[in-house]
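Note that one protein chain is taken out, while the other chains of the complex remain in position.
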Amino acid sequence: MSFLNNVITGVSLGSIYAIIALGYTMVYGIAKMLNFAHGDVIMVGAFMCFFAMGSFGLPPLVGVLLAVVVCTVLGMVIERLAYKPLRQAPSLAVLITAIGVSYLLQNGAQILWGAATKTFTPIISPTNAAGEPNALQLFGGQLSISYVALLSIVVCLVVMVSLTLFTGRTKLGKAMRACSEDKGAAQLMGINVDSTISMTFAIGSALAAVAGVLMCSAYPILSPTTGSLPGIRAFTAAVFGGIGSIPGAFLGGILLGIIETFAKAYISTDLSDAVVFAVLIIVLLVKPAGLLGKYVPEKV
Amino acid sequence: MKKINKNSLNGFINYGIVIAAFVVLQLLLNRGALSNSLQSLLVPTCCYIVMAVSLNLTVGILGELSLGHAGFMSLGAFSGITAAIALQGLIPSPALRLAAALLVGGLVGAIGGVIIGVPVLRLRGDYLAIVTLAFGEIIKNVIMVLYIGVDEKGLHVAMSEAGLHLAEGGVTIVKGPMGAVNVPKLASFTAGFLLILVTLLVVQNLVSSRSGRAIMALRDNRIAAESVGINVTKYKLMAFVTSAALAGAAGALFGLNYSSTVSSKFDFNTSILVLVFVVLGGLGSIRGSVIAAALLYVLPELLRQFKLAEYRMLIYAIILILVMLCTNNPMLKQLMDNTIGKFKKQPAAAEKGGAQ
Partner (left out) sequence: MKNRVLALTMAAAMTAGLLSGCGGGSATTPAPAQSKGAASGAVTVKVGGIGPITGDLAQYGTATQWGAQVAVDEINALGGPITLDFTYEDDTGVADTAVSAYNSLKDWAKDAPLVIYGTTTTAPCVAVAAETYADRYFQLTPSASSPDVTANKDNAFQMCFTDPGQGVAAANYLKDNGLGTKIGVIYNNGDAYSTGIADAFLAEAKNLGLDVVATQTYPSDTTTDYTVQLNACKDAGADLLFLPIYYTPASLILAQAKQMSYAPIFFGGDGMDGMLDMEGFDKSLAEGLMLMTPFNASATDSRTTTFVDSYKKLSGGVLPNQFAADGYDCMYAIYEACCKIDGIADMDHEQLCDALIALFTGGSFTVDGLTGSSMTWLESGEISKAPVVVKVVNGVYENA
């Protein structure tokens, strides 16, 4: 039973990583840049929802919508001001700028909203009115899966399927894929590369907002640095699954969560981080493009 | 022939700049004209210059993005500190002990470089980057639970303080999350300066040697280089291990400059900090790394004077973004090239390569 419990814990944790990784991989797949500020957009999204629900007493759904709107705008503004001028620059220059944006968001948030950790009000309360856990009980209560975890897995699946359909079937999605393959050729085919990339950031940031709200509902603390560690973890998850691959991000996230939980439960809580990263290294050595990534051999 | 002359001239200019900076700072120091705050920044700045130059060897010259350079610094710092304390009885002279500690730090860094380099260098691009990041985190995590002690029987390593089983009179050097405490402060500005000179000597000679050209050929076109018989693994490893060894030595110097050092100091953020120095200084440009590291390490400390404590890091972030935007602005670049072009007969060579 404790094994199954650990699986559930791992999947719940992994679903949070997965939903962040989906946004990461989306931006990477199209714009070919590691957006290190993604984790901090998550933090901004969570703060928006926190204020909407906590300070103005709005219903959770409105809070989520507000977070999505603010993050979408924020993502597009960041892209326009900081990343667009660097379209022709080496990718490392963009990476450093993204790090600069990440510092800016963290420190800006601290000045605006204070350094003190806040307790996030989960969109699904962990306990119901009778004080019992809001969770799906199995085997007479021996196993329980919280509704927040279930919700994040469902959201993950919905996002994964719709992103796959979107990039595969719609005109805009195809334009995005064209930009990702070859910007120059895409432009020649009449695709507006700038607005397509801008759209990618809008979608990525909207996903970040949703991820922020779900993450803080599952682990209800919130501070200006809340996003940075999950950001790196999600990046790891995205690479694990094959960066740029949408199903890969989902798989990578879930597996990372399970590995982390198992490492803690069965190997050592002292060395759990080291174990997680060691597994990652071994996987990448066997599959150098991640689990679901396409390995493209270089041509002469 | 001409190209080589230009290379070595560039190298001499770099030595010149470093020596001149040292002489000027030393003079100011002797006359008491440097503020305490600047004085305390001298040694760490030297360490970060060495870190930046050595990372440039991996990122700029070998062309592989590494996000775990702080891991080598950490290996060097803790092994250097351990050596300095363990050798206390054997080598009484602090200067010699420091030199020995730097050597040990460099050596341990190099061993780490080999262990990590062999698997890592088979990967490419962002996958390589994430694996270096992973190794950096593993090193941090392992040192965090490590206890090292020394007694007359030699070194003891364990996972808890009680597990060390030190004999009477033994000292615990590294105490897990508390890190190394009561470290003798052996580092000095002169040592830092010498370490920079050694680093420049090693890196510049490597770059202008036959091996260096092979490394750069790998960066510019791996397949072409392979097809003319360049051994990919050998040359990649050569650059990577050299870089790791220098980072280890820098770490040892850094560790011996403070009375306490914790493993969490050498995290992802420190790796990124050094990467920022390298990118701002210009990929592949040794001089750029030296200058960028010196200026950017000191900048947040200088911002203290404005008593804007909570805005300090915000301003730093804004400056970082603006500098990236300006240095990559095509118009400004054109302007720079034109101005430089007037002084040089040849047009300035476009910066090429580096990790993409």
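For clarity, chains are labelled A and B in written order, and residue numbers in each chain start from 1.
Here is the rule we use: a residue touches a chain if its C-beta (ideal position, glycine included) is under 8 Å from a C-beta of that chain, and two chains touch if they have at least 3 such contacts.
These numbers were taken from a predicted model, which means no experiment stands behind them.
Here the missing chain is touched by one residue of A:L138, A:L229 or A:I282, and it is A:L229. Remark: the omitted chain is touched by one listed residue; of B:E152, B:E310 or B:D337 this is B:E310. From the options B:I49, B:M144 or B:V207, the residue with contact to the chain not on display is B:M144.
Mapped onto chain A, the interface with the missing chain covers residues 2, 5-6, 9, 12-13, 50, 54, 81, 107, 110, 114-121, 126-127, 133, 135, 141, 144, 146, 215, 218-221, 223-225, 228-230, 260-261, 264-265, 269-270, 272-273. In the full complex, chain B touches the hidden chain at residues 33-41, 44, 141, 144-145, 161, 176-179, 181-182, 185, 254, 257-262, 264-265, 299, 301-307, 309-310, 312-313, 315, 318-319, 322, 326.
Rule of thumb we're sticking to: only the chains that are shown with their structure count from here on.
Across the complex, chain A meets chain B through its residues 28, 34, 82, 85-86, 88-93, 95-97, 99-101, 103-104, 107-108, 110-111, 232, 235-236, 239, 243, 270-271, 273-274, 277-278, 280-281, 284-285, 288-290, 298, 300. The residues of chain B lying in touch with chain A in their complex are 59, 65, 119, 122-124, 126-127, 130-131, 133-135, 137-138, 140-142, 145, 159, 222-224, 227, 268, 272, 275-276, 279-280, 283, 310-311, 313-314, 316-318, 320-321, 324-325, 327-330, 354-356.
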